[in-house]
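Mind having a look at this structure? Questions to follow.
Only a single protein chain was left out; the remaining protein chains are all shown in position.
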Amino acid sequence: MNVFELFQNFLNPPVLFFFLGLIAIGMKSNLEIPQPLPKFFSLYLLFSIGMKGGAELHKSGFNSSVIAVLLLAISMSALIPLYTFFILKRKIDIHNAAALAATYGSVSAVTFITAVSFLQSNQMPFGGHMVAAMALMESPAIIAAVVLHKLYFKEENTLMETSLTHTIKDAFTEGSIVMILGSLVIGFVGGEKGYEAVKPFTGDIFKGVLCLFLLDMGLVAARRLKDLRKTGFFTLVFALLVPIVNAFIAIGLSKLLNLSHGDALMFTVLCASASYIAVPAAMRVAIPQSTPGIYVSMSLAITFPFNVVVGIPLYYYIIQYFI
Amino acid sequence: MNVFELFQNFLNPPVLFFFLGLIAIGMKSNLEIPQPLPKFFSLYLLFSIGMKGGAELHKSGFNSSVIAVLLLAISMSALIPLYTFFILKRKIDIHNAAALAATYGSVSAVTFITAVSFLQSNQMPFGGHMVAAMALMESPAIIAAVVLHKLYFKEENTLMETSLTHTIKDAFTEGSIVMILGSLVIGFVGGEKGYEAVKPFTGDIFKGVLCLFLLDMGLVAARRLKDLRKTGFFTLVFALLVPIVNAFIAIGLSKLLNLSHGDALMFTVLCASASYIAVPAAMRVAIPQSTPGIYVSMSLAITFPFNVVVGIPLYYYIIQYFI
Amino acid sequence: MNVFELFQNFLNPPVLFFFLGLIAIGMKSNLEIPQPLPKFFSLYLLFSIGMKGGAELHKSGFNSSVIAVLLLAISMSALIPLYTFFILKRKIDIHNAAALAATYGSVSAVTFITAVSFLQSNQMPFGGHMVAAMALMESPAIIAAVVLHKLYFKEENTLMETSLTHTIKDAFTEGSIVMILGSLVIGFVGGEKGYEAVKPFTGDIFKGVLCLFLLDMGLVAARRLKDLRKTGFFTLVFALLVPIVNAFIAIGLSKLLNLSHGDALMFTVLCASASYIAVPAAMRVAIPQSTPGIYVSMSLAITFPFNVVVGIPLYYYIIQYFI
Amino acid sequence: MKEAYKIEIITEKRAIGQVIDIIEKYGVTGYSIIADVTGKGKRGIKHGDDLNDVFKNSMIITVCDNTEAENILKELRPFLQRISGICMVTEVKYLVQ
Amino acid sequence: MKEAYKIEIITEKRAIGQVIDIIEKYGVTGYSIIADVTGKGKRGIKHGDDLNDVFKNSMIITVCDNTEAENILKELRPFLQRISGICMVTEVKYLVQ
Partner (left out) sequence: MKEAYKIEIITEKRAIGQVIDIIEKYGVTGYSIIADVTGKGKRGIKHGDDLNDVFKNSMIITVCDNTEAENILKELRPFLQRISGICMVTEVKYLVQ
């Protein structure tokens, strides 16, 4: 893969539709994918990769290396908030520091899905257990960040205090997590035969749906960009640097664990990506003083497009040459 | 087919997604298929089986045995309310007795559709006219139940009395019935060629959509289960026994009429299933004193899962060995 | 193609679903495709033909004859309002005359899409640039009509006067236009490879989605028919004659430019069709005194069904014998 | 600004057509509808999660004068009792077009 | 609790941006929108069944004080006359955050 091919990712339809969304808002167009369709597409995409991951896991089976990757994934999700929280605490208030720590420790399903579509175009396989890794990386970061927040912030108003167990429960019952884990298990149980039956729906039309979903993401990201004008230059740098740092750590660990190129890319993308579904939902309950306008905007309007346009091909390039 | 294969029905993806829905509500997850998508899926499924049934009817044509099955189907829909009403009248108020009689005389399109998907997995064909049978069985039960209710309940408040003709009109203009009958006719007119053009949409992605639809059914059924705590043990027994009794009658009649195994299963499933779309809609107008919390819950949260998990494979097993 | 084949268009599923919609409203059925699904289907159809048109344009490339067709298309869109406005001004108020002029100068994407599906059934190709022609024909008519309205109507109330530049800006940022142009460009950039990846979604299931969309169009058209009772006989004649006149002009021009049969049909259909999405949206801002109940109803409840049922096969027939 | 009465009715979605009939019977020509409302009342919870709008409400708002309001309310009471729902009346100032 | 005015405006969905501009012009910083409202008025029935929101309304609710209300209402009247819609004002008690 040369630089020209790297650039090709930019030219594939799903990514271009993301830009169409940005442009449409820039032109003040009234183009929109009406709700609740974007919400449904997101469920559909989770359903699709869950079923596929489960079916592949059925074929490959669990083994010690799979377990190792899953444990590593969980650890990274819990550790990233630790280091980011202490950097952030110096620059912004403790509530948003904790929320941002959770955001960057957790993962973005859509970035993962865009990477799936990228690997497909490059005919490179990855293991079904990476879908499980994604599902398992959503929550540890949330729990870690809430623990940090509780340690550093003594609340006077205990009226509606949310206990940690409550947060943990919430983190595992969030709709998107139930959907991906459920589909993964059902795909695993159904095996090859089960997957074949749903493949025209979950597999064949996948890329088309992804185009429309990324169009919506572009529209939403462009709206959020306005929120970012108010937050400082620091957040911009953070939203671009942290993914790169996390990606480099992930690539190093992938080499240590001797992961296949496909698995390494997926793991790297998970570490580099930032949540904008599960984390904001959890933060509104656990740390309501935090400002979604900041962390959702950073994740969605900066880190997500960076990963999708530059990050994925870049990580892929590095992995191919250095692993 | 042995007992192991029977059990396999439980393990196929659509049924497992129904259970995922139940579990999600049990965990108090906020997972949901946002409205109006479930409503749209239901239209889609009616459209799909209507087109398919029509195209097959185009191939096979009408003959005296087809007519016989259709007449039998209509009769069963009208007769089941008769016997059930008099059983129910002894235990519960007359309004709900009539509504329940209609519920169990009429049919459940989704149970039918799950049976279609079951037969597909077992590579067993069934006649396109069974779709017509389904469409024709929706209304007679409603009319029979409303007649019974009028006979046994003399209303004082005649202010907004609904005439029987009004009920009959309503029963035939209900959206779901117009959709299935319309698609059936259009499938019939379009024949093989018309069907081929829409098949990637109505056929190929059918099972995937069914998974998401049954997920939603699971969510809704679990919510309704709570309503059932208030109603007694009798309703539980009724919701499990009546489908079995009706199924046995249907299997006997199938043997008499010498139906193919596929047709016999579909006819049995129709008789055993209970309505939760057309009947509740009709009852809110014709018998507003009845309580949808009772009959919808019985139909959706007990009879439907029973038929889908135990009933369909059981009836199939019996039909294969006794017809 | 003989008269029998002409009649066949009437019998293909999408058109029959349009009639099912009309019948359902006639029966006072509550059948509906719940919002926002019709809106989404319309986006989906624009996305699909945009991607396809773009990919084909990628293959064929631009050349002088393509440019000629596009210029001709833009001119027709701007000129039709001129001649219709002066006819209309004699019979109805100036606001609705201008709105109707814009309606008939602009185009109907769904009529175009139905023609695409018609050509597919008849295995006749057409050039990808015709999709560009469609996109480019939406706005000139709007601008022409607003200019005419400004010339002939001196407004006293200048409070919220809308400038012409504002109208022009609106005409190009309307969601449906951004969607079709965006998809066209992305399809063009992605070429054959990009199109193959999305084809199962944009191509294979297209006709099935079109059925459901036309069902909704039938429901909406039937509701609008009631509005038309109030408007006179003149509007009925206008809504039937103008498309025919425009079609004849278009067929003549196609012969002059030596267009292929497929391209000629698409151009004719564009000229003959009347807008009911972009134009009403623009008129509510630019000429709010106009009555959407009149021009949307004429376009949707008369001209659209006329074109779909009679027009398309008729124009096709004429083009085959006279070009 | 005109003094007027705002009537807000929440009832079963499928019954909204009958409410419109009542309103129009007494000469009121304007109303607005919010199609999807969920809720809880004497008849249990309406989750709005079913396929046929039986467990779903709609809200209809109409602004009218005193006599119209009285006529509508008289006919509405037995209707709401028989079917389901509530009705609230508020005095409002109304901007006449 | 603070005494305040609740202004409810129902107008064409596509015109809601203009209503927001009017509200914000007079310094009111809070409002709520119910995006999809159907209805009937002088300009006929809005079924909400079209593809471009021409036959659909939205409702916008804003709580403000007396002066703000008066300013808004003055500018709203010609707007509603020109475009379409109604406006209701109610006195409410308002729970200040």
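Going in written order, the chains are labelled A, B, C, D and E, and every chain counts its residues from 1.
The definition used in the following text is that contacts are C-beta pairs under 8 Å (C-beta built on N, C-alpha and C of every residue); 3 or more make two chains touch, one makes a residue touch a chain.
Quick caveat: nothing in here was measured; it's all calculated off a predicted structure.
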{"item": "Chains still shown that are in contact with the chain withheld from the display", "value": "A, D, E"}
{"item": "Per the touch definition above, residue among E:I9, E:I22, E:V63 or E:L80 touching the missing chain", "value": "E:V63"}
{"item": "Touch residues of chain E, complete complex, unshown partner", "value": "1, 4, 6, 29-35, 61, 63, 90-95, 97"}
{"item": "Interface with the undisplayed chain - residues on chain A", "value": "32, 35, 38-39, 42, 157, 159-160, 174, 176, 219-220, 223, 227, 276-278, 280-281, 284-285, 288, 291-293, 296"}
{"item": "Those residues of chain D which, in the complete complex, touch the missing chain", "value": "10, 34, 36-42, 48, 57, 59, 73, 76-77, 80-81, 85-90"}
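As a convention for this text, only the chains that are shown with their structure count from here on.
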{"item": "Most distant chain from chain D by Cα centroid", "value": "A"}
{"item": "Touching two or more other chains - residues of chain B", "value": "32, 35, 39, 174, 200, 204-205"}
{"item": "Chain D residues counted as touching two or more neighbouring chains", "value": "14"}
